[in-house]
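Omission of a single protein chain aside, the complex is shown with its protein chains in their original locations.
Showing subunit A:
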Amino acid sequence: MSAQLSTPDDAPVATRFLPARTFWGRALRHRSFVLGGALSLLVVASALLSLVWTPWPPAEIDIASKLQPPSAAHWLGTDSFGRDIVSLLLAGARSTILVGIIAVSIGLSFGVCLGLIASAKRGWTEEIIMRFSDFTFAFPAVLSAIMLAAVAGPGMVTSIIAIGIFQIPTLTRLTRGSANAIWAREFVLAARASGKGAFRITVEHVLPNILSILIVQATIQFALAILAEAALSYLGLGTQPPQPSWGRMLNDAQTLLFQSPTLAVYPGAAIAIAVLGLNLLGDGLRDLLDPRLARER
């Protein structure tokens, strides 16, 4: 596997028919993009599969067959309630993806907009946005989630919103910082000299130039969202039983760590695969979207 990965000429068969100049031609030659894409697809496929089929109903409790080792009936065994691990993992991918995507979308849409506005307007607008973001940043995420849960009741939606809000200031700061660096560049002055207003410069010059940073950060934020969801589920504020979630599986397994350590390994590995896949995918996307890094073969 690793020997194959390290030889650049050993491209998959399909890529031989795609010219290297096209986006997909380059994408399929990019190793971390391909690997990251495959892992991410695996997670998405599991989530989709769980909608139509799981080996056992994921919420079915069968105390009689609890904590079984892997067998033909239960491929990865059962947990302390006798639920089938494979079914739980497949169904858990759904909430993981849902929480990750929605929370990161909330964070990105608000954070990037606020950051871009702060950077384009400067002065008081920037000052207000950044102080507000500092304020949110200083507030512990778990505390805001507890407050939100107290008002709206605990559940997946509450945890998604809490995680999303928690992501906004990080992305605002990152966007503002990188956008300010672009605004100071000479090509922005040249763009202004050719008659572009602040909005067009933001859309055409600033955003494309910070996109790679944002994409990589978004994959990291996605990983953080998955972990935050696990933490909130542990506190009973996230996904509610019987709805399965990798985070809750991990936290359920924590009490049985000495009796049945593999129970923690499966959801842990699932989270690791999802996070790794997204990071590699983001890494690959950053390279592919930057014309300067496009390799010409």
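Heads up, the rule we're going with is that a contact is a pair of C-beta atoms (placed from the backbone, for glycine too) under 8 Å apart; a residue touches a chain by one contact, two chains touch by 3 or more; residues count from 1.
We adopt the following convention: contacts and distances are computed from a predicted model.
**Q** Assuming one chain is omitted from the figure, identify its UniProt name from "Branched-chain amino acid transport protein", "Acyl carrier protein", "CotJC" or "ABC transporter ATP-binding protein".
**A** "ABC transporter ATP-binding protein"
**Q** Pick out the residues on subunit A that sit against the missing chain.
**A** 122-123, 185-187, 189-197, 204-205, 208-209, 290-292
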